[in-house]
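Before anything else, here's the structure in question.
Note that this complex is displayed minus one protein chain, with the remaining chains in position.
For reference, chains read A, B and C in written order, and residue numbers begin at 1 within each chain.
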Amino acid sequence: MLHSILQIGDKYFMWNEGPMIWTSDALIVLTSLGIVGLLTYLKRWKWLWDEWLTTVDHKKIGIMYIIAAFAMFFRGGMDGLIIRAQLAIPNNHFLTAEHYDQVFTTHGTIMILFMAMPFIIGLMNIAVPLQIGARDVAFPYLNAMSFWLFFFGALLFNISFVIGGSPDAGWTSYAPIAGPFYDPGVGENYYLISLQIAGIGTIATGINFLVTILKMRAPGMTLMRMPMFTWSVLITSVIIIFAFPVLTVTLALLMFDRLFGAHFFSVTHGGLPMMWANLFWIWGHPEVYIVILPAFGVFSEVVSTFSHKRLFGYKAMVVSLVAIAILSFTTWVHHFFTMGAGASVNSFFSFSTMLIAVPTGVKIFNWLFTMYKGRIEFTTSMLWALAFIPNFLIGGLTGVMLASAPADYQYHNSYFLVAHFHYVLIAGTVFGVFSGLYYWWPKMFGQKLNERIGKWAFWIFMISFNMTFMPMYFVGLMGMTRRMYTYPAGLGWGPFNLIETIGALGMGLGFVVMVFDIAYTIRHPEKDLTGDPWDGRTLEWSIPSPAPEYNFAVIPEVKGIDAYWMMKHPKEQEPGPVKAVDKSKIRPIHMPNNSYRPFIISVAFFVAGFGFIWQWYWLGIPGLIVVAIGLFLRSFEYNDEHFISTEEIERTEIAAGRL
Amino acid sequence: MSSQPSHEGFPWKHVIGFVLSILLTVMALWLVFSLQLPVSTEIVSILVLAVFQVLIQLLLFMHLTERDGPAYHVISLIFGAFIAFTIVGGSIWIMAFRSMVS
Amino acid sequence: MQFLRKRWRSVLIFALSTLMLSGCGKIVVLNPQGPVATEELHLITWSFGLMMIVVVAVFALFAFMLIKYRAKKGSKSDYQPEQEGNRLLETVWTVVPILIIIALIIPTIKTTYALVKPPSTGTPVVIKAVSANWKWMFQYPGQGIETVNYVVIPANRPIEFQLDAIGPMNSLWIPALGGQEYSMPGMLMRLWLQADHPGTYVGRSANFSGRGFVHMVFNVIAKSPSDYAAWVQKVKTTAPAMTMADYQKLTAQSVVSTMTFSHYIQFSGPRNNSMNAMYMAPNS
Partner (left out) sequence: MAVNMESLHEPISSSLPLEYQGDGNLKIFGFWVFLAAEVVLFSTLFAVYLVFHGNVAGGPTSQQLFDIRGFTIETFLLLTSSFTMGLGTYEMRRQNTKGVLAWVLITVLLGLGFLGMEISEFAHYVSIGANISRSAFLSAFFVLVGTHGSHVTLGILWILSILVQVMRKGITPKTARKLFVVGLYWHFLDVVWVFIFTVVYLTGKVM
């Protein structure tokens, strides 16, 4: 009896792998029990279900995205710290090669797909409908689907750690090392199927925000009057829509190789491993812009708001966004210049890659000149935005150096490359989402995050970031390649790696301080009663904080760029009470109903995915059938909207001091 | 702004579209199996016929011209076609080599 | 102000550490030992110089903006909240980057085409470099010998590495001699390298290929032409010929130390995913 339990434990839960797994198991069980216990003790189950799990409100969905992203930041960050602990000194054997391979794979995958993406999408959800004067996104129900698909995709990916083993072929998952022959376990299946599930949600998000932005803007808000963050989200949505289907296909093809014996990427029967690299980067390169462009949008908003000045060169900013979007689809080969596709191919893709520097450069200079003749206020949000400029510049310019194919032969897969993409993704995306978090926090919760603690977090994180990644450029030029689980002494790599590890600990500390800031703010809230704590410029600041369910009691009329700034600073008439709502214009509002179905369908997807991962078709196929039933039931649903009465709107607005 | 379809009478648009689509298919078959053309010419001409087929579906069956506001859906289809071309052309170009050493 | 001091300090540290470290010679990419690496280094320094123009311009502007326009109490001068843009300036920072890119793309393309040709006019030596599950095998078709996990080359002669793979992809990288190229199953690749003088250089696989990937390190020993000829002769006469047992050991997933063979078994046919098929397909 005990023996067979232990056998099952070894097979599915890897109990034979030692204390790290046992600790993780214990932590997961304890945390889950803790959450369940707390919810029961506080009698919050119904609240959780009614207010959050079934919600279709874009603001709440946005908050859930950000909470999930924080959790994933923690997980991916732990992976990062484990990597750095292993590499701190030469000849370290704290981890075995097997474990190290799993850790860097999950670190990369989680950080890109389950941290950066949801954080970005969370900010999109919170800000975009408010910025364009809409009551919700175009398809609120689909929005909830997107979130839960992402959530359960992420959950599926994460449980691989304790059930069956994590993928270990790198986040790029190159064939044939990720193929059925060299990687026969379930780890790689987890990668393929959880990304597939989350990816479906992402495509839906892209379509949703594209339609929202193109079709649901307040009257008067022409495309060329949209806030720059909204513009960046529009362009990002376009990239998502046209890049993610490629990922869908690519993952499916490797899944066919692994589960059904196809030969796309195998070496026998005419398969071409290089085709994986080709397809993966057709998606992978645009993906980089998916996570960076909304960050650019945040910087545009933040720099303009805290310089108390219009964005410099609005039109050029828009044009460069569009140019980046188009170019992002034409540069993918620079990820594999060293695969020998020929001098003409390499030359073309060197050139198209370098071209991206032009629109990006335009944006950098426009941000700098937004500050010109402004009045710069150093809030925490602004500090993140400002730190972005020099740090991202280093990442971007080393990117141009990497774009030169023959030079890339010396950088490729070395720590020079690792340093480059961390400079781009952390100084770009992570600084961007942190800046956005401090900026929109008051709109999400009606209180400002503590600025003093926030600044501490910023300085610790930013300095440690440079300590971690600057030495990597050098160590890369010294010949250290990525994904080495250990390295010998005597090559001069040791001191650099030690500095990097200390820096990584500092970044961890910075993250902890930021979480402390959030906890501190919840305990000692500094209420924002104005709805406009930063002297904002765009429509989200014209309504109370947090925004009421219907966002706008009366849909505003937009007269130019920075709509709310114009309302606050009217040119002709004397300034009127801009915040007041015109009572005579209030009408009952149609709002979508909550629905439990997106949650249930996503659970079914999770179950189906789990079944396919283990090739338990008795589980996978019924799971898919439940998904199908859910979709058909949705099709037969006709009453999915309710009204908010005039009286209720008036009550809410009076409580917020608007009437 | 929109092409309001007639609510009466005979569905001319659809019938014409159907006849054309059958004709184009027959032409493609004939081109490939009855004419002795060089392979590249054959392929280029049947691809051109396919593009016409697509236009028939889009314009006569799918009411592509109906819209409210700017024709964003047409723009997205065109962009989709551009990406499709990039992916197909790019992949073939990149993967064309099988070996650098002959 | 504090922010600013930090920035300048980091620039200073950056510059100093660059000087200090390039002095001690451990930055192998910056100390090329052959014409290919030298050519690549030229491109690297040229691109670095071009990028420094941008760094200086942006950092200077950044510092200027932060000092000049930070919000001060009571001062209202020089504040233009409605400024929209400036066509001249925007044209400048569109055109200048384009010029920089032109300055970079021309040598890039020239070098890209140059590197697919032999780096010098000497008679090339063909060496087939096969990556096979955590080891590198170097076969000398002209001499009929094979080395494992080290390679001996004559200095001052172009070496044509023909890259092949059994199993996962790897990437052959000898930074002192030049950049890398992938070894991929089913696609024979070519990499031209050359060493300027006799010496020993480190090479490794730059592409992750599984648990034993980190052990795919090898020495490249460049010898003078006469030493090289003597070495070949010595291998031919003293080293053992490859046996079927050696062959199977080499194609299995394993980490081995250096080996030398006076005769090798050729891998042929479509490279199989299945180990069995791989063992069974020698064609010697």
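To be clear about the criterion, contacts are C-beta pairs under 8 Å (C-beta built on N, C-alpha and C of every residue); 3 or more make two chains touch, one makes a residue touch a chain.
On a predicted model such as this, the values are computed, not experimentally measured, just so you know.
**Student:** Any idea which chains on screen the missing one touches?
**Tutor:** In the entire complex, chains touched by the missing one are A, B.
**Student:** Which candidate, A:I159, A:A262 or A:L505, sits in contact with the chain we can't see?
**Tutor:** For the chain that is not drawn, the touching residue is A:A262.
**Student:** Spell out, residue by residue, where the missing chain touches chain A.
**Tutor:** 134-136, 138-139, 203, 206-208, 210-211, 214-216, 219, 241-246, 248-250, 252-253, 256-257, 260-264, 268-272, 275, 279, 282, 555, 587-592, 632, 635-636, 638, 643
**Student:** Tell me where the left-out chain touches chain B, residue by residue.
**Tutor:** 1-2, 4-5, 7-8, 11, 14, 17-18, 21-22, 25, 28-29, 32-33, 39, 42-43, 46-47, 49-50, 53-54, 57-58, 60-63, 66, 68, 72-73, 76-77, 79-81, 83-85, 87-88, 90-92, 95
Here is the rule we use: only the chains that are shown with their structure count from here on.
**Student:** Please find the two chains that have the most C-beta pairs touching each other.
**Tutor:** Greatest number of C-beta pairs in contact occurs for A-C.
**Student:** Roughly how many whole angstrom separate the Cα centroids of chain B and chain C?
**Tutor:** Chain B and chain C have C-alpha centres separated by 45 Å.
**Student:** So, what's the distance in Å between the C-alpha centres of chain C and chain A?
**Tutor:** Taking the mean C-alpha position of each chain, the two centres sit 32 Å apart.
**Student:** Specify, in ascending order, the residues of chain A that touch 2 or more different other chains.
**Tutor:** In chain A, residues 272, 274, 340, 342 touch at least two other chains, as defined above.
**Student:** For chain B, what residues touch not just one other chain but two or more?
**Tutor:** Residues 97, 100.
**Student:** Once bound in the complex, which stretches of chain B touch chain A?
**Tutor:** Interface residues on the chain B side: 69, 72, 76, 79-80, 83, 86-87, 90-91, 93-95, 97, 100.
**Student:** Give the list of chain B residues in touch with chain C in this complex.
**Tutor:** Residues in contact with chain C: 97-101.
**Student:** Given the complex with chain A, which residues does chain C contribute to the contact?
**Tutor:** Per the stated touch rule, the residues are 3, 6-7, 10, 14, 17, 21, 24, 26-30, 37, 39-41, 43-44, 47-48, 51, 54-55, 58-59, 61-62, 65-66, 69-71, 78-86, 89-90, 93-94, 97-98, 100-101, 104-105, 108-109, 111-113, 115-116, 167-169, 171, 173, 175, 178-182, 184-187, 189-190, 202, 204-214, 270-274, 277.
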